[in-house]
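Here the complex is missing a single protein chain, while all its other protein chains stay put.
Read from first to last, the chains carry the letters A and B; within each, the first residue is number 1.
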Amino acid sequence: METKLLTEFYHLDEFRFLEGYKKHGGYVNLAKALKMQPQAIIDEVKASGLRGRGGAGFSTGMKWSFLPKNNEPRYLVCNADEGEPGTFKDRLMMERAPHQLIEGMIISAFAVGSKKSYIYVRGEYYYPVEVLEQAVQEAYKAGLLGKNILGSGFDHDMDVYRGAGAYICGEETGLISSLEGQKGQPKLKPPFPAVKGYLQKPTIVNNVETLAAVKYIIRDGGAAYKKFGTEKSPGTKLFSLSGNVRKPGNYEVNLGYSLNDLINNEGGGMKPGRKLKAVIPGGSSAPVLTAEEAMKATLDYECLAQMGTMLGSGAVIVIDDSQCMVDMLGVLMHFYHHESCGQCTPCREGTGWLNKIVHSILEGKGRLQDIDLLVKVADNMKGRTICALSDAAALPVLSFVTKFRDEFEFYVREGRSKVRGSFYAQMHH
Amino acid sequence: MSVVQKAGQSSKWYLPGIVTGLGITLKHMIKNIVSKKQMVTLNYPEEKYEYSSRFKGNHILTVKKDGNIRCTACMLCATNCPAECIKITADENPDPKVEKFPIAYEIDILRCVFCGFCEEACPVDAIRLGPEWQTPGLSGTNFTYDINHLAYRPSLKGGIQSHVDDEERHKEGI
Partner (left out) sequence: MPKCTINGKEVEVKDGQTIMEAFYKTEEPIAHYCYHPGLSVAGVCRLCICDIEGNPRPQIACNTVVTEGMKVTNKSEKIKDGVKWVLDFHLINHPLDCPICDQAGECGLQEQYMEFGKYDPEMAEHKVKKHKVVDLGPTVVLDSERCVLCSRCVRFTDEVSKTSELGIFNRGDRSEIGTVEGKKLDNKYSLNTVDICPVGALTSKDFRFRQRVWYLKDSETVCNGCSTGCNVKVYFNKEGFFRVKPVYNEKVNGHWMCDEGRDIYKFLNKDARFTTGIVRQNGAQTEMAPGALAKELHKEIKAKKDQVAMVLTGQYTVEEYEAMVSSMVKEFGVTKIYHWVNNKESFDSFDGLLLRGDKNPNTKGLLQVLEKHQIKGVWGDLEAGLKNKSIKTLIVAGPENKAVFDNLESYVKLFSQAEHLVWLGAAKVDSLLSLNNKVSIVPLKTFVEKEGTFVNAAGLEQKFKRATTVVHEALTLTETAILMSGKNLTVPMAQIEKPAFLENKRRQDQVMLENRKKNEFVFKRGSL
């Protein structure tokens, strides 16, 4: 069963515009929030147990309280650089309900005391940028942005910034570098962005879904929000279901929802005559789950972490038995090789190396020791770099090779895929 | 340590020894006259001895397919040379794939001990010890072999081509 909290009015076209948004309770909560104390909002968010929806799942209220308590200018940045393969929830949220995001952002900015915020949108998202820019203009005209918002004395400016199309700019420090006009490369931590971020000032970077959810926490209160989902992973979440299911798409469900139900109820089950082989539960960088594991999994941070994978951005990629895992890994490795920023050596060279090994296997030139080499290289890339891209490339390799080793060995031995008619085999053999 | 032999009684009788010696000489003389095959000496320089093709004689600088010198002027041979007889002057090659090459390569053959370490040290098969060894000269300068002599002397017939293929090396990413 879907739990429509954020996506309640997404089917209405008028929800995209200020008029229609206001009709359905828009900006009421902003007025309510502006009357509250900023600290009270932070406490409310903390009480709700809201966790970052971008991938890491870090407590939002906790993140906000890391800001230094002084009068330094600070920035709020909305991370809408949705680059993770398989994820498309932010696009929907920006296209269908830009004002929902803007309202959430103004409330959050008021809570953290920021006078300027940015929405960093992925370079490829032309249409969402258009929608957002139009929405921001509307908000400025209606006095919801700018000086003295709704007579509260709170000033806030908002800008929409379009990236140049790099996966690494979805990483918060990489995003900040890009926003500063530099090459999009992650920065060394410490110092963390909450202390020294954009232009060396304290900066909070939150995902679109996280910021949008703040509005509902203000509306119903933290305790009410906490009732959704599980004890440790409260709230609802949008899952981007894709792959070999009948009805791929975005579905908002409670956290803790069964993965099996998501695939078979919301997703409409597998295509006729196909069997589930594997599921990647949290975007391409999450380790893969086999069919048996997937049946047992529930969609919350704890359960998936226990299974050695992660919820990530909530991109559920369903793989059926017509897919070749070596092929899949080849595509993934090509992606990470292409997107590595080239700063840290293990990632710069490692992603290229992994890509070359997987592709030599795909071309039929693989050696049996290459499979072990994949594991060794991935093992030594893991946790050795500034940001998590290296891990994101290494974890799929480790899970693919350990869980589907037979397919790799078959490919090396026979020079062709175990699954007949795989994509790469069609292209090259 | 010197060993003093006491003059014994037998050593006074030297005549039998001389006769035995002369006998051996006579035997060899007759053998050489009768059968030329058993002769151990050569009529040098009319006759010349055929050495093994692996004989380590005068140096050769090998060439590439296009006839240029294979040497990259890495100076490993000069570094390795126990006699310090190799002198190389390197320069920038206009071809960026070659990058470095020798504009002068001199071997002082009188100092050379023909140990072959240069050949062993060479990473690109640029220097070899050839089978030539009869290279007389009239003055000291004749024994400092320059780059042209080492690579293109008439006996090499346009240069010895190296086994190492440049194209292959570049493709392999070296």
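Details
Here, a contact is a pair of C-beta atoms (placed from the backbone, for glycine too) under 8 Å apart; a residue touches a chain by one contact, two chains touch by 3 or more.
Predicted model, so just to flag it, every value in this text is computed and none were measured.
Residue in contact with the omitted chain (choice from A:227, A:296, A:338 or A:413): A:338. Only one residue from A:229, A:350 or A:396 touches the chain missing from this view: A:350. Against the chain not displayed here, subunit B makes contact via residues 72-76, 79-80, 90-92, 96-97, 99-100, 117, 121, 123-124, 171-174. Within the complete assembly, residues 166, 183, 188, 190, 337-346, 348-353, 356-357, 360, 367, 370, 373, 376, 380, 383-386 of subunit A touch the chain that is not shown.
Following the convention adopted for this analysis, only the chains that are shown with their structure count from here on.
Separation between the centroids of subunit A and subunit B, computed from CA atoms only, is 72 Å.
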